[in-house]
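Heads up, the thing below is written out as structure tokens.
Only one protein chain is missing from this complex, and each of the others stays in its spot.
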Amino acid sequence: MPHLNLEYSDNLRDLKVDVLLLRLNHALVGSGQFAEELDIKSRAQAFAQYRVGTAPGERAFAHVRLAILSGRSEQVKQQLASSLLEVLHEAIPVQAGLDIQLCVEVLDIDRAPYAKLRLPG
Amino acid sequence: MPHLNLEYSDNLRDLKVDVLLLRLNHALVGSGQFAEELDIKSRAQAFAQYRVGTAPGERAFAHVRLAILSGRSEQVKQQLASSLLEVLHEAIPVQAGLDIQLCVEVLDIDRAPYAKLRLPG
Partner (left out) sequence: MPHLNLEYSDNLRDLKVDVLLLRLNHALVGSGQFAEELDIKSRAQAFAQYRVGTAPGERAFAHVRLAILSGRSEQVKQQLASSLLEVLHEAIPVQAGLDIQLCVEVLDIDRAPYAKLRLPG
């Protein structure tokens, strides 16, 4: 914990995903909410099969799901969402002819049954 | 919002995913629950690595996760699930020798920390 999943439509062709993931992780470290930088596990997936709405016209999305252990306040979650959205926005510029939606969702991981093991190499 | 994720085993070989996603989106628009068709962001992923149960025999699944902002009634969610399952059923015929499971799950997105930005092209 935290776990971050970035899902995006693959028509965001120039997205530098490695850079973006690192920036998202830095934003999380910078929030002061997480004890160890090592704990942040972020991954990204491009979707080749997607459909935004029903009307014609090219559309794109990038969606971050941040899952954190339950117990944080609404205010903290809003700040996390806001800072991650800012990082997305910096990484994904407006593109002529492409309607882009950026979203950030923060959800709780039920703390009681969360199990974890670290195997240092 | 809403976000729809379709996950399916890749032994559903003849699935026309583009058509299916558009039909799912039309079912969501038709529900009258969502203000703008543009808001519906659906994506699909075929899994090459999957295992249904423990017994031998070829099995398949298609699973829709619909994530919507919290606050809708149980009845509305049941109607959404039911209409999406119907669309799945129409798109995925019975196949001899293949045991198929179709599922629809509706889950809430915590409304407070949901952040979104639209970049019209």
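In this document, chain identifiers A and B correspond to the written order of the chains, with residue numbering beginning at 1 in each.
Quick note on the criterion: a contact is a pair of C-beta atoms (placed from the backbone, for glycine too) under 8 Å apart; a residue touches a chain by one contact, two chains touch by 3 or more.
This is a predicted model, so every value here is computed, not measured.
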From B:26, B:63 or B:116, residue that would touch the chain that is not displayed: B:63
In chain A, positions touching the absent partner: 1, 3, 5, 17-18, 21-22, 24-26, 29, 36-46, 67, 109-110, 112-121
Interface with the unshown chain - residue positions in chain B: 7, 9, 45, 47, 49-55, 58-59, 61, 63, 74, 77-78, 80-82, 84-85, 88-89, 92-108
